[in-house]
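Pasting a structure here, questions to come.
Yeah, one chain of the complex is gone here, protein chain that is, but the others are all in their spots.
Going by the order they are written in, the chains are A and B; count residues from 1 in each one.
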Amino acid sequence: MQKYSLNVLMAALAVMLLALAHFRIIDNYIQAVLMFVGINIMMSTSLNLVNGNMGEFTCGHAAFMCMGAYTSSVLSVLFFGKNFGPPMFPESMAMIVFPAIILLGGVAASLTSVLVAVPAFKTRDDYLAIITIAVNYMVISAIENMDFIGGSRGFQGMKDTVWAMNDTISFPWMLFWVITFTVFCVWTIRRFITSTYGKGVNAVCQDEVAAEIMSVNTNKIKLVNFMISAGLAGCAGGLFAHIVGYVNPQSFNILKSTEAMVMVYLGGMGSLSGAVISAIVFTGLLEVLRSQALVDAMLSPVTLFFPDWDPSAGVIKWVFIPLLLVLIMQFRPEGIMGNKELSDVFPKLKKYYTFK
Amino acid sequence: MSLLKIDGLTQRFGGLQAVSEFNIEMKGGELMGLIGPNGAGKTTIFNLVSGFYQPTEGTITLDGTPTAGLKPHQVTSLGVARTFQNIRLWHDMTVLDNIRIAQHYRMGYSVWDSVIRGRKYRECEQRILKIAEELLDAMSLTEYAREFPKNLPYGLQRRVEIARAMSIQPKLLLLDEPAAGLNSSDVEGLIKLIRWIHDSFDITILMIEHQMKVVTSLCQWIKVIDFGATIAEGTAEDIQSNPAVIKAYLGDDTI
Partner (left out) sequence: MDFIIQNILNALQWGSFYALIALGYTLVYGVLRLINFAHGDIFMVGAYIAFFLATTMLGPSFGLSPFMTFVIAVPLTMALTACVGVTLERIAYRPLRRKGAHRLYVVITALMCGLILEYGNLAVLGASRLKFPDLIEKSIWSVGDVTMTNLKVIVIVAAVVVFIFLNFIVTKTKIGMAMRGISYDKFAIPLMGIPIDSIIVFTFILGSGFAGLAGLLFAMSYPILEPFMGMIIGWKAFIAAVVGGIGDIRGAFYGGFLLGFIEVGVVTVFPSTYRDLFAFSILLLILWIKPTGLFGMPQSTKI
C-alpha cells in the first residue's frame, strides 16, 4: 500500500488540477502561478543537486535555463511557427513533438554545462563560483549578440506551438506538461541520488580525496552531476519560455540565478523535499506580495507619517523577501529542512509512503 | 612474480626530496612494516603507490601492471586499498553507505540504469549490498550499519575505515598508522583484526606504524626509512639492534 500511496496521491492531485483547469474552475492566473511553482521546483531541485548534494557553490544556474529556453523556443518556432518560414510539422503533431522540443532544450543546456564541469575537475569553492557567474554573463551576452534570434530585443513566437496543441485537442496542455516535467525532474533526481552510483556525489562533497582513492571516478561523477542538473534546468527554461511566450536574455540574468540559490539554501542544502517546499513557499510569497493592496496595508504605519511616500509593490517585494530570508537565516541557519528529508523529520510519515 | 615492485622511486616537492631511490618488492601474502621518524616520507610513499602523486622518477608495478599515469581511482581498481592517517570516512553517510560507495569501480550499471531502475540495477545493487553486509558481519560491525561514523568512538571508526578499504576486495592493503590515537585495549583488538584479515582474506599488507608493539607482533619484515631513503631492513630483532635505526630515532650522542 505505502509503496504506491504517494504516486496515487500525486496522480490524483494532478488529475484534479488538470480537470479544474480544463473546466475553467481555476482561472488563467492561478494556472500560471501553478506552472511557475512547477518551474521553480525544477530549478531549485536541480540546483540542489550541485549546490546541496555536491557542496559546490555555483551561482549561474540561470545560464542553463537560458540555453534551454532559447534552444526549445527556436526549435518550437522552426517546427510550428511562422517566423522562420512555413511550419515544418502539421499542427496535429504538436503534442507529440513538444516534449521532444523541451528535452532537446535540456540537452543543449547540459552540453553548455561542460563549460563549468571541466574547470570543476581542478577547482572548487569560490573559484568555481566565479566561473559559473562568468558563464552566466557569457551566455546572456552571446545571445544578445545573435541578431537572428532577436538579440537583446528578445524572441517570441513559441505560443504557436501551444496554440497548435490547443487547436488539436482543447486541454490545459501547458499545465499538463509542467506537471509531467516537474514530476519527471524530482523523480529523476531522487532516483539518481539514492542509488549507490549517485551517492558518489555525496562522497565527493564530504571528502573528495577519500572518494577518489576509494575508487569513485570523481571527474566523471562531477560531469554527470553537472549535466543532469543543467539538463533539468534547461527543461525548466524551455517550459518557462512556452508559458510566457516571450524570452529575453536579461530575464535569465544573475538575479534569476540568485532566486534559484535562495530556494536551495532556504530549503536546506542537500534536502530534496526542502528544495520542493522552499520552491513552493518562495513562489507563493512572490505572488502574494504582488498585490499592491497588501503591500499598502503592510506599510500603512509608515505611510501614515510620510503620506507622500508611495512605493510600488514590485519594489517593496524585493525588500521584503530578502529581509524575510535574512531573518529566517538568523533563526534557522541551516535552512528549513537542514540536510534532512521530510521522512527523516517526521519518521511516522514513512508508514504512509515511500518515494523511489 | 611479485605483487608490488617499486624501483628507484624518487619524489621531489620543489627543493625537498621527500623520497629518494626507494625500492621495495613484496610477494603475495606478505605483511611488511614501514617505520621511520616523523617526516621520513612514509605517507608520501603511500600517496605515490595509491596514485595520488605521480613520482618524479622511478616505477611502481602492481602485479605486473605499471601504474604510471593512472588516476587514483584507476589504481584502486587494480586492487590497492588504503586507509588514512587521519580517519577520512564520509561522516554524514551511514556506515553501510560508506562501504557500498567504495565499490564504485565495479558498480556494473550506468547513470541511466540508476534512473530507470531495471533488473540490471537491482541485481547490481543487491550484489553490492550482499558484499557490504557480509563484510560488516565478518568485521562485527553489523549493529553499527545504520549509524553515522561521526557518532562512533574512534576505535570503531578505525575499524569502519579498514572495512571500507576491504570492500574494494584488494590484493594489496596499505594501512597508514592504524593504531594512531587508539588506547591499549583497542590496539590489542586491532592487532588481532589485522592478523585475521591477513590470514582469512589472503592479502598482502604494507603498514606504516609508530607503535613498535604493533609492528613487532605483526610484521614479518620491516623497512626503516629516514629522509626518504631506506636505512635498514630486516626482521624485528635485526631492526631493534641496528645502530643506524637507533641513530635515526634517538640521535648521535645518546649511546
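Criterion: a residue touches a chain if its C-beta (ideal position, glycine included) is under 8 Å from a C-beta of that chain, and two chains touch if they have at least 3 such contacts.
The shown structure was predicted, so the numbers you read here are calculated from the model rather than taken from an experiment.
K.L.:
Can you say which of A:2, A:28 or A:141 touches the chain missing from this structure?
P.N.:
A:141
K.L.:
Among B:22, B:84 or B:144, single out the residue that touches the unshown chain.
P.N.:
Touching the chain that is not displayed is residue B:84.
K.L.:
Hey, which of A:10, A:78 or A:209 is the one touching the hidden chain?
P.N.:
A:209
K.L.:
For chain A, which positions touch the chain that isn't shown here?
P.N.:
So the residues of chain A touching the unseen chain are 51, 57, 115, 118-119, 122-123, 126-127, 129-131, 133-135, 137-138, 140-142, 144-145, 152, 209, 254, 258, 261-262, 265, 269, 309, 311, 315-316, 318-319, 321-323, 325-326, 329-330, 333-335.
Please note the rule applied: only the chains that are shown with their structure count from here on.
K.L.:
Roughly how far is chain A from chain B, going centre to centre by Cα mean, in whole Å?
P.N.:
Result: the chain centres lie 44 Å from each other.
K.L.:
Quick check on the complex: what are the chain A residues that touch chain B?
P.N.:
The touching residues are 188, 191-192, 195-200, 202-203, 206-207, 209-218, 224, 228, 339, 356.
K.L.:
Name, in rising order, each residue of chain B that touches chain A in their complex.
P.N.:
That would be residues 50, 52, 71-73, 76-77, 81-82, 84, 88-93, 97, 100-105, 107, 109-111, 114-115, 117, 121, 125, 128, 164-165, 168 of chain B.
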